[in-house]
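Have a look at this one before I ask anything.
With one protein chain held back, the other chains of the complex are shown just where they sit.
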């Protein structure tokens, strides 16, 4: 597999063409919205997370925005992954994701833990693209503080 | 003669120890005063030139100030040289002096024209000292504009 | 379609031979020999530049304008020789060239100096009144936009913008209507770093002069590509960056007309720009030293002098002709690739060797990544010109920018690679 193909796995191109959870859900219950932007390219994302009545479980994550296939796929994969996890679990997942992506190819994302998002492992070798992949995750982190 | 000795000729050390025309003359007739300063070392000179009633002939040049032996000797030699020359002659002398000093050792000052001041020829090889030697000459140039 | 330009008559230079002077152009990227088409972001540096700086640092390094010792004298001479060389490169006298750390700094220097004049620190004909107007254009790099926004906000002046037409040319009719009695400053780029079009700067300067407005030109993207004679052009102030013209990082130039520099108050303060200092107040040297506070980028300045000597030795006419030829070939080929939209594809304008474009259905980042996988370095994003991109309905574009060391072969490899972008990402299928 060429380096380029490790970055643009089928799964990533699929998600970017058919983004999941695209379109913001109504603001209801304990939900919060975060807007993030990549200053270099102007890419942006608006992400909304709703927390269940237990105050702990993330109920749904929806988003919209525009950007490169990495940022779009990442938002789509994130939304899939986070449905039903607790705040704490989400924080741990985000931290692990950040660490792997900043590892310059040293750390892999475990497919059992990250699901489709594990396909983003290859991004860590492309440091200029780490921000693209992180955009949605930073948005969720930010939203959860306020949800 | 060592390089240092070409800079510090006897004549220069003599003038710096026994500065001529030191002490400002009273302001009378068409006289003008200029204050110049070397910002690097804080050396300064105040020079006064008086022009004769013909409006053309420089009558006397007096000065005071503090600085290195080059700047002091140069002021002393300048004052000797300029007594009795016309404005035009003075301008030409100053221009020639400036040119020689900036020549980085390429041009010599003619003793027949510059008298004792010709001993300052060696300064042109020491670019950091050119400002020292020029200080009084710039002051005279400035004073003549207003005298 | 060929770009109209009188200089196309100059003989083309031998880029393949010049490449030997640029060691980095021999590296492989992702298994392919590098095709560097990002010179508008930063140029590569010839060995002569690297050697000039290193020679200085290993033989004559010392602080300038401050010491009486031999090394300090040599360093001062080399540093002032460098000033004369770089000033001469743009047609100016040594004392008309202020060293800066780059174009951004040069533009901030001008804006803050005018701000200081306005805030009464130093009475000056450049002081602004609330309601006075600063005119810039809709195509500026952020460096020639935000400093004016901030100056306007600090002084109560009004910022206005010369609009750009759909084809990327500035709307001179609108400019003539905008620039008027209240206009105090007109700031514009010589060549846009996104559109590559050489702007009608003589016309803008004439308009500004009619109303006595100060002209400030961003020459970042022209200095390495066209012959420049700033005094002949009649502009009041102009800036450029060393690193974009084969020189080192950390140095740039601000050219100023003598009378203009003389009437601008200081910006940065500190050592080497003063005549006298007490604990309470300081007095300042004349230009250019007035604007050069603290230790200057001595090594980089000496490197930049070597860079402009290199450019001069090749010949700016030849460089311009060569780059026009490359631009023509790029434009011609890109127009024929399905889904590619060129920005600023105006007919009959003079241009430098750069094109920005959109790839239908593929984000610029992805397009750039694909090109990179084939060893082709281009820039993607808004290129620090976000308002310009918004004006053309986009947030990001792909930009390929050539320099004297790019060959016809580089361009062919680039074009072939662009053809592969949309198929790879399954766009338009």
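A, B and C are the chain letters, set down in written order, and residue numbers restart from 1 in every chain.
By our rule, a contact is a pair of C-beta atoms (placed from the backbone, for glycine too) under 8 Å apart; a residue touches a chain by one contact, two chains touch by 3 or more.
Just so it is clear, the model here is predicted, and its values are computed rather than measured.
Contact with the chain not shown here comes from a single listed residue; of C:168, C:248 or C:331, that residue is C:248. Among the residues C:277, C:333, C:346 or C:394, only C:277 touches the chain that is left out of the figure.
Of the listed residues C:361, C:387 or C:420, the one in contact with the hidden chain in the full complex is C:387. The chain that is not drawn here is touched, among residues B:33, B:69, B:86 or B:103, by B:69. Considering the complete assembly, chain C touches the hidden chain via residues 23-24, 27, 29-30, 34, 36, 38, 41-42, 44-45, 50, 54, 57-63, 66-72, 101-105, 107-108, 112, 116, 119, 121, 138, 141-143, 145-147, 149-150, 153-154, 159, 161, 241, 243, 248-251, 268-272, 274, 276-282, 293-300, 365, 368-369, 371-372, 376-381, 383-384, 386-387, 390. One chain of the complex is left out; on chain B, the residues touching it are 2-4, 7-8, 13, 17, 40-43, 66-70, 126, 129, 132.
Looking at chain A, the residues touching the absent chain are 37, 39-40, 104, 126-129.
The criterion applied here is as follows: only the chains that are shown with their structure count from here on.
When chain centres are defined as mean Cα coordinates, B lies farthest from chain C. The leading chain pair by number of C-beta pairs in contact is A-C. Taking each chain's centre as the mean of its C-alpha atoms, chain A lies 76 Å from chain B. Centre-to-centre, using mean CA coordinates, chain B is 45 Å away from chain C.
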